[in-house]
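Of the protein chains in this complex, one is absent; all others appear in place.
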Amino acid sequence: MLCRVGCEFVYHSESATPAVAQIFVRPDGPHVVRAERTELIPNVALAEYRDSFGNRCGRFVMPEGPVALRYDAIVEISGEQDEIVVEAPQTAVEDLPNEALLFLMPSRYCPSDRLMNVAWDLFGGTELGWPRVQAICDWVHNSVTFMHGSVGLADALEVYLQRRGVCRDFAHLAVTLCRAMNIPARYGFGYMGDIGIPPMDAAMDFHAWFEVFLGGRWYTFDCRHNTPRIGRVIIGKGRDAIDVAMLTTFGSPQLERMTVWADEVSEDTTLDA
Amino acid sequence: MLCRVGCEFVYHSESATPAVAQIFVRPDGPHVVRAERTELIPNVALAEYRDSFGNRCGRFVMPEGPVALRYDAIVEISGEQDEIVVEAPQTAVEDLPNEALLFLMPSRYCPSDRLMNVAWDLFGGTELGWPRVQAICDWVHNSVTFMHGSVGLADALEVYLQRRGVCRDFAHLAVTLCRAMNIPARYGFGYMGDIGIPPMDAAMDFHAWFEVFLGGRWYTFDCRHNTPRIGRVIIGKGRDAIDVAMLTTFGSPQLERMTVWADEVSEDTTLDA
Amino acid sequence: MLCRVGCEFVYHSESATPAVAQIFVRPDGPHVVRAERTELIPNVALAEYRDSFGNRCGRFVMPEGPVALRYDAIVEISGEQDEIVVEAPQTAVEDLPNEALLFLMPSRYCPSDRLMNVAWDLFGGTELGWPRVQAICDWVHNSVTFMHGSVGLADALEVYLQRRGVCRDFAHLAVTLCRAMNIPARYGFGYMGDIGIPPMDAAMDFHAWFEVFLGGRWYTFDCRHNTPRIGRVIIGKGRDAIDVAMLTTFGSPQLERMTVWADEVSEDTTLDA
Partner (left out) sequence: MLCRVGCEFVYHSESATPAVAQIFVRPDGPHVVRAERTELIPNVALAEYRDSFGNRCGRFVMPEGPVALRYDAIVEISGEQDEIVVEAPQTAVEDLPNEALLFLMPSRYCPSDRLMNVAWDLFGGTELGWPRVQAICDWVHNSVTFMHGSVGLADALEVYLQRRGVCRDFAHLAVTLCRAMNIPARYGFGYMGDIGIPPMDAAMDFHAWFEVFLGGRWYTFDCRHNTPRIGRVIIGKGRDAIDVAMLTTFGSPQLERMTVWADEVSEDTTLDA
């Protein structure tokens, strides 16, 4: 199955402004990038590097005036839904791989130390492993109301208190609750269109979900949808949205327009179509 | 100059408890480890690994009952004071090495996004580069009162509001203010004894300071002392104290005793002395 | 000078919902109520009482379905601007009247205990009394950006950190900073139209300001405008917006429309005009 994903940001900047973009499809996801193209208008240089999580990052300097950053990719996706493995056991902390330990620690938006008691209150009685994560996922899905622009830069504690937010907030809260219970959890961010069934209840292009480490590997959960989906095209993974920040600017340019796409396309689609 | 550094933690645990220690001297510091020894009593296995910041981490499982972890090392230190390079210029964000960008981002204890306006209010009028960092260092040194056990797990915002804390809190606040002003800053933690002059105003063994990236390299600042010192024996560096956590336990063992040492010793000292 | 002030709230309620309105002109303000009328459609009872600050409060029960609350008043105002008395001295705490002491204490939205150090940092060097309050007023006026719907139920600490808000947020921050410096300050809320000169930079009908106790009496300050105005028609005074909450509902009715007016009218205007 082919997917065309991408985005366009248009900014207006009062002065030259350094920026880092995290909008590029990760090469090691369950997908194959057939073609991709990154454009900056005016044509300034973009230097790509990998951060410590393996995410692709693009550095550039926005010139004074208007600037457009456009990324477009054609990606082959598997068409398989998120796996459900209810028997996946919890991995004891002592058996976790070294790299997973980082994802037990609190981070800027996921202060698992602050929500420790809350997590054990709510889920201390659930079965270890997959059922515990599913219980957390169900609870966040049912307790938090999706509401655009509602929480802003709030951390998971605010989301827990206010019970509203966007997909990023849903993911942060679930990640936080998992970590508080010694289940490694990381934030996932990418493109995701309304592909497969059931149809989504809201248009989505950029989307955030989370991954947990159970039974020796990472699994994808999505407490916004709380049902297996197809079509996650991964941009990045990290502790929280700080590590996969989409577009970070070191200055105060004005965002004038943002467009995102993630659509199923036919086999013969090219970037020039 | 030789230094003997180390620590002993004695815990009592109700049940087997996984733990990670960050108490080992980094091999790439401005020092040479002549000899070191790690002991666990009872004798359980400790597996060492490096985290993504290059810090040495030791994993082990505390058995039920009492457990002692002891680390002892003899380290050759340079005897040189922290450098002062007042002409070190600020590096423009676009010229920073990729690995430094991470240290511009907010983290759990250093929410630089929250203190952005405060930082610019206080230091927006200072000269870029070294003078700006020195101004931040002076301000934290003069505004925050050293007080044991006062702030606990508070982040830099709490330290800013309450103006008291331990060396870790001083470092967190300075790191946060630097990042808010686009100066990469990282947390440093290690052993540090009362070596050199002037004598310290308080005994110190474990100590926290911070590093900033200026003019192409990292420099050490210490807003607890706010005067160049000798004898930093580095355990770890990271975004904040979460990344260099000394001892993390996944459970609730009781800490019964902690001893730390960092003393100048004579050339012929051995670990068995 | 005559002013017609009032408001209309239209709610839709799923079930009977108790409510308290604070929308009525205080009888003891520097104004005379010539005529007023309160209507509820459907016609449910509204019982008026005075709270401990002397504010008029109207209790009623919203029936299931749509409900409209309308208040309309014709008020004679003095036409005099807010007084400026730069020589008004600070009153020593020991000389304050008993009833002013309450307004030195922190409250829900004005956590003056949290901003104590910030206040003394910023204003500790200013001249006591009127000049200190004016310095606070100037600073809030210049540092905070007016932005609709930006901060929601944030307290003055959030306003201080984020530097944006509505007139209520401006008032909360100034009140908090005054109290932190031992100057009694209270929150004022009322109707205020674009009367007098200069014209306002934004339409205003409900408005929030603050009062401080200096030299033996209360004075009005307004850090949103930061210039003397005429035409404050007082609804209530209190510790903060909790005490003058406009409309409090004990349930979750949907606010469907809110209209507010505060206009200069001619001498022969009646409520039926």
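The first chain written gets the first letter, and so on, giving A, B and C; residue counts start at 1 in each chain.
Note that a residue touches a chain if its C-beta (ideal position, glycine included) is under 8 Å from a C-beta of that chain, and two chains touch if they have at least 3 such contacts.
Everything quoted here is computed from the prediction, not taken from an experiment.
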{"item": "Visible chains that the absent chain touches, using the contact criterion stated earlier", "value": "A, C"}
{"item": "Listed residues C:117, C:182, C:226 or C:269, member touching the removed chain", "value": "C:182"}
{"item": "Listed residues A:12, A:34, A:70 or A:114, member touching the removed chain", "value": "A:114"}
{"item": "Residue of C:32, C:93 or C:147 in touch with the missing chain, whole complex considered", "value": "C:93"}
{"item": "Touching residue (missing chain; options C:18, C:65 or C:79)", "value": "C:18"}
{"item": "Chain not shown, touching residues in chain A", "value": "114-115, 117-118, 121, 143, 157, 161-163"}
{"item": "Chain C residues that touch the omitted chain in the full complex", "value": "18, 20, 49, 51-52, 57, 59, 61, 92-94, 98, 101-102, 104-108, 111, 113, 153, 182, 242-243, 245, 248, 250"}
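Criterion: only the chains that are shown with their structure count from here on.
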{"item": "By count of C-beta pairs in contact, the leading pair of chains", "value": "A-B"}
{"item": "Relative orientation of copies chain A and chain B, as a Cα rotation angle in degrees, nearest 5", "value": "180"}
{"item": "Shared interface numbering between chain C and chain B [over half = same, under half = different]", "value": "same"}
{"item": "Mean-CA-position distance for chain C and chain A (Å)", "value": "43"}
{"item": "Cα-centroid distance, chain B relative to chain C, in whole angstrom", "value": "48"}
{"item": "Per-residue multi-chain contacts in chain B, two or more chains", "value": "none"}
